[in-house]
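Here the complex is missing one protein chain, while the rest keep their positions.
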Amino acid sequence: MEKQMPYSTVLRPIALLTDFGHTDAFVGVLKGVILSIHPEARIVDLCHGVSHQDIGHGAHLLDISLDYFPRGTIFCAVVDPGVGTNRRAVLVETRDYFLVGPDNGVLWPAASGNNIRRVIHLTRSRYFLARVSATFHGRDIFAPVAAHLSAGIDPGAFGPEVSDLTRFAFPEPEPFENGLILSIRHIDTFGNIGLNLTLEQFMPFAEQGFVMRINQTTINRHYDTYAAAPDKTFFVIGDSAGFVEIAVKKGHAASQLDIDKQDTGVTVTIEPCSDFKKG
Amino acid sequence: MEKQMPYSTVLRPIALLTDFGHTDAFVGVLKGVILSIHPEARIVDLCHGVSHQDIGHGAHLLDISLDYFPRGTIFCAVVDPGVGTNRRAVLVETRDYFLVGPDNGVLWPAASGNNIRRVIHLTRSRYFLARVSATFHGRDIFAPVAAHLSAGIDPGAFGPEVSDLTRFAFPEPEPFENGLILSIRHIDTFGNIGLNLTLEQFMPFAEQGFVMRINQTTINRHYDTYAAAPDKTFFVIGDSAGFVEIAVKKGHAASQLDIDKQDTGVTVTIEPCSDFKKG
Partner (left out) sequence: MEKQMPYSTVLRPIALLTDFGHTDAFVGVLKGVILSIHPEARIVDLCHGVSHQDIGHGAHLLDISLDYFPRGTIFCAVVDPGVGTNRRAVLVETRDYFLVGPDNGVLWPAASGNNIRRVIHLTRSRYFLARVSATFHGRDIFAPVAAHLSAGIDPGAFGPEVSDLTRFAFPEPEPFENGLILSIRHIDTFGNIGLNLTLEQFMPFAEQGFVMRINQTTINRHYDTYAAAPDKTFFVIGDSAGFVEIAVKKGHAASQLDIDKQDTGVTVTIEPCSDFKKG
């Protein structure tokens, strides 16, 4: 991505990522708060469809999206099951971006992948709404801080620098006989099942042929495009973020396999199998 | 909220509230109409997930969101089951805001809570689209008026001032033995069930201990934060708008209680009960 633009406040759009959905006014209220503080703020919806209180899903979406935004973007990520407890509210400054949100791991993969410069503990209540509730820090703390930051307030003004940030690690593939045990990172709106297998990790399997098993279903086809695949058949494909996913053309892989996002009992494995080399 | 900004047209964002959902182009068309009239308009989505034709739901979302928007915001609220009848189209100017929409009650709670200055009956068709349909006044009347208003047209130009505005009252709690009969205001995306009980009205019950009954289920726990509550257990909590709601941590209260938004046969009561004081 091009990042040659000068790094000034006019180039600090605010990108919102939440699990608030679209049937309530929560997201709208965040925007009202931001515009009340900084009427010229440029607000972008990154996504509000994070699975409810699913830190891993939020962390994943933030991580795969970050690089596509202009330098100076302020990401305000509100997936916050610990709201009202003593989990910290933080602002992370990285090489190219700012990330504002709860310190529960949701910021970690994106922040750590972009060189963390400093972590600020958000303590200066003069930058919060006057009344901070126990249940909606997105409105009362994170949106106000993002707005002030977009208006040019220095990151250091929001509180003291701290030396740590809560980590979140997606599970890595685990060895299994001569293959790997995989896990599901996310399921997208098309029903594609995103796995924790990078294209690089998949390469040797793709070259030798492979058998992937998900619950009782066996998959051994691999295509580079949806269009190349036959209809109504499970196959694996590289997704647009560099990972492998399970897909069905003119179908919905997740519902055909009876898998949903909350499902934790799914077993996915991949093993080499030279019977099924890519044709 | 800070409202110290000068009150000029550049500070008049247009906030859209509708029951149009996100699977059609209705909302997009509103925005196209607005930008056709005022290319510099600043459009914000407040919410498009109002339950279909549910004036009370729209009124509630508008009412709890208003104060978080900057002074001068134009709210364009289109929940309009009476479109095409002789219900009036109105513009309400309040102390801090403008509200545009059908005169069916949807504007009342928000407008009356912010000091109504004048109510304009929208009659000047020069500010509408050239062809006004019988089914989509959001596109043909309300969005155009909001756009012209954001561009600086004086409210008085849109039609004659009238002396009344259709009222809408949320039901108040009713006395019941030594407690109250409550009703459901709304159900949010997390499954939390919002009641018509303010935190102030709830205070004496919270202090003495209470039993709430919803259909056959009994609830006697009260927490200040979601995080403090045990998993998978019904409890009551103050919501971010000053009302009491029924929630379940790591659950979905409404579906677990088999209640949906349209449900009118639900009975909710609260009574004092000193057996269940907050621990």
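Which chain is which? They are A and B, in the order written, and residues in each are numbered from 1.
To be clear about the criterion, a contact is a pair of C-beta atoms (placed from the backbone, for glycine too) under 8 Å apart; a residue touches a chain by one contact, two chains touch by 3 or more.
None of these values were measured; they are calculated from a predicted model.
Undergrad: With the missing chain put back, one of B:88, B:139, B:186 or B:249 would touch it. Which one?
TA: B:139
Undergrad: Consider the whole complex, including the chain that is not shown, and state which of A:61, A:74 or A:119 touches that chain.
TA: If we include the chain that is not displayed, A:61 is the one touching it.
Undergrad: From the listed residues A:207, A:224 or A:258, report the one that touches the chain absent from this view.
TA: For the chain that is not drawn, the touching residue is A:224.
Undergrad: What residue numbers in subunit B mark contact with the hidden partner chain?
TA: Counting over the whole complex, subunit B touches the hidden chain at residues 20-29, 31-33, 35-37, 39, 43, 52-53, 81-85, 129-130, 133-136, 139.
Undergrad: What subunit A residues would touch the chain not displayed?
TA: 1-3, 5, 10-11, 13, 15, 17, 22, 42, 44-49, 61, 64-65, 68-70, 73, 188-190, 224-228, 237-240, 250
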